[in-house]
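Below: one structure in structure tokens.
The complex is shown incomplete by one protein chain, all other protein chains being positioned as in the whole.
Up next, subunit A:
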Amino acid sequence: MFSSIHFVFSVAKMSQKKLYSSLILILALFFVGESANVYYMYRVSRCIFSSSNISAMVYFDRTYFNKNLFIQFNSNLGRFEGFNEYGLKLAEFWNNGTFVDQEKDVVEFFCKYNSQIYENSILDKAVKPKVKLSSVTRAGGRQSTVLMCSAYDFYPPHINVFWLRNGEVMTSEVTSTMEMADGDWYYQIHSELEYSPKPGERISCVIEHASSNKPMIYDWDPSLPVFERNKISIGVSALVLGIITAAAGIIYYKKKTTGRTSVVPSRLITLPLMFGR
């Protein structure tokens, strides 16, 4: 591949001298002026293939100047095509030279070899989304509830997010973003559902993605989150334990003191309790 990248990005086997002379030859046909404009140029050499049939590969070598495509090589046509006056002249020049023959060989030397490397390391890979289902407060104090289903850090970008109400797909009141790129191969997506809650119904966010062979279903639980329920459980348990211990202690103490003071005249029975004797 080392040589194949060079193969694609070297401008034929022309020397730099030949390169300049060919450009200046075409340049002579045009008016030359001065400008303070910003100029930017880029070249995209791209192999396009189907994962089911890697041999049916198309190669495009496109050169853009100031946002506009001005010349491209198309492996299906086997020649260069120009897209403006200058591009047409350059395409004609290159199609009659050796550069076109080199470009024709790129599919074999560059595309198939490299695409197979990356097909093995990337194409069969998928990363499962991290999903969060939450309720969102909206200004305006309406009676409806807004639920947000967010999926983070998934790959590849193609994903399908939809909502179910008691197993039925909900279409109205659903707003979703596109797959948003994080710029590091990973993606995120957000879907909002605005609905009027009814008691006993089940609302679910469903995600279909290459990382799972069956839909991932996340049910909305309107009750308190687990950690908050745990806090209440701890509080209740401590309170109950405290009440039981206190009650047991007091009963035990009463029994003991009642047993000991039974021979004392009735008017003194309360003294041990009052004065802690």
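By definition in this document, a contact is a pair of C-beta atoms (placed from the backbone, for glycine too) under 8 Å apart; a residue touches a chain by one contact, two chains touch by 3 or more; residues count from 1.
Here, contacts and distances are computed from a predicted model.
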Next on the checklist: I want to check something: the complex is missing a chain, and I'd like its UniProt protein name from "Signal peptidase complex subunit 2", "H-2 class II histocompatibility antigen, A-U alpha chain", "DNA primase large subunit" or "Glycosylphosphatidylinositol anchor biosynthesis".
Outcome noted: "H-2 class II histocompatibility antigen, A-U alpha chain"
Item to check | Residues from subunit A at the interface with the omitted partner, ascending | outcome: 1-2, 5-6, 8-11, 16, 19-20, 23-24, 27, 30-35, 37-52, 58, 63-69, 74, 76-77, 86, 111, 114-115, 117-123, 125, 127, 130, 132, 134, 150, 152-153, 155-156, 180-186, 188, 224-225, 227-229, 231-232, 234-250, 252-253, 255-257, 260, 272, 276
